[in-house]
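Note that this complex is displayed minus one protein chain, with the remaining chains in position.
Presenting chain A:
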Amino acid sequence: MAAITPASVARAMRENRSFAVGAAITALVLLAAILSLVWTPYPIDQLSVADKLKGPSADHLLGTDHYGRDILSMLMIGARTSIAVALVAVGIGIVIGVPLGLLGAARGGWIDEGIMRFNDLVFAFPALLSAVMITAIFGPGAVNAIVAIGIFNIPVFARVARGGALAYKSREFVMAAQVAGKGRVRIIAEHILPNIANLLIVQGTIQFSLGILAEAGLSYVGLGAQPPVATWGRMLNEAQTMMAFAPQLALYPGLAIVATVMGLNLLGDGLRDILDPKLKRRVG
């Protein structure tokens, strides 16, 4: 990888349109989610049947739903739910998966083999099936979604970390550190992790966007966060029953999901180009 200086990163960011657009969309959604912690145009736990199914107006920018709740407020809280679930799930994947992958790469042999087989096993449990099992026992809730998506993220990050670590394991600077008498943990912390950090950041962005999609799917089928917490998935589920007379309700949450996921995907593509200039030519 070429030397990265703050100036070169800044230039790459200016030149990389994927990154700029993706970062802008992601920042906007993040901002809406954070803002919803302290302020939404209307509270969403107050039902007002008199205001139900209003069209867009100065009072309600995106109108109201069948309970008279402000759609924009619901979307903001939905953003918060989505992001929280996907982010924690990525965190689970990184915190458990990365050490596993590094351990496999460092030790090799049966430990590595065992970790790889564990990865294969976890891959057989799509988030939806894990969520089905957890819900069957503990009942539905946001935690199920987080755990189910998080579990599936573990082997993903383990593989990326392992692959990256193996590529650097035989490089001169790692061998030099070994000769200098540095311990395994120190070598990983000082030489391997900084070098694979960009791989992990890119993968993290991809898993973040997949997590948003998975959360939407789970909450659509009722396996995610429960009322009164708003989720984009459940908003769509409720909208579906009112499609004949209020099709607009099915529009906004879907657009919110698409925008967020596309923003994160573009951000990921852009980050990959910026962080790994060698890849740029192949992708273009």
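We take it that a contact is a pair of C-beta atoms (placed from the backbone, for glycine too) under 8 Å apart; a residue touches a chain by one contact, two chains touch by 3 or more; residues count from 1.
One rule holds for everything that comes next: contacts and distances are computed from a predicted model.
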If you had to name the missing chain as UniProt does, which of "Phenylacetate-CoA oxygenase", "Acyclic terpene utilization AtuA family protein", "Probable chemoreceptor glutamine deamidase CheD" or "ABC transporter permease subunit" would it be? "ABC transporter permease subunit"
Of A:A106, A:A225 or A:A250, the one touching the omitted chain in the full complex: A:A250
Out of A:A27, A:L61 or A:L121, which touches the unshown chain? A:L121
Can you tell me which of A:M133, A:A176 or A:A197 touches the chain that was removed from the display? A:M133
Logged for chain A, residues touching the omitted partner chain are 117, 120-121, 123-129, 132-137, 209, 213, 216-217, 220-222, 236, 239-240, 243-244, 247, 250, 253-254, 257-258, 261-262, 265-266, 283
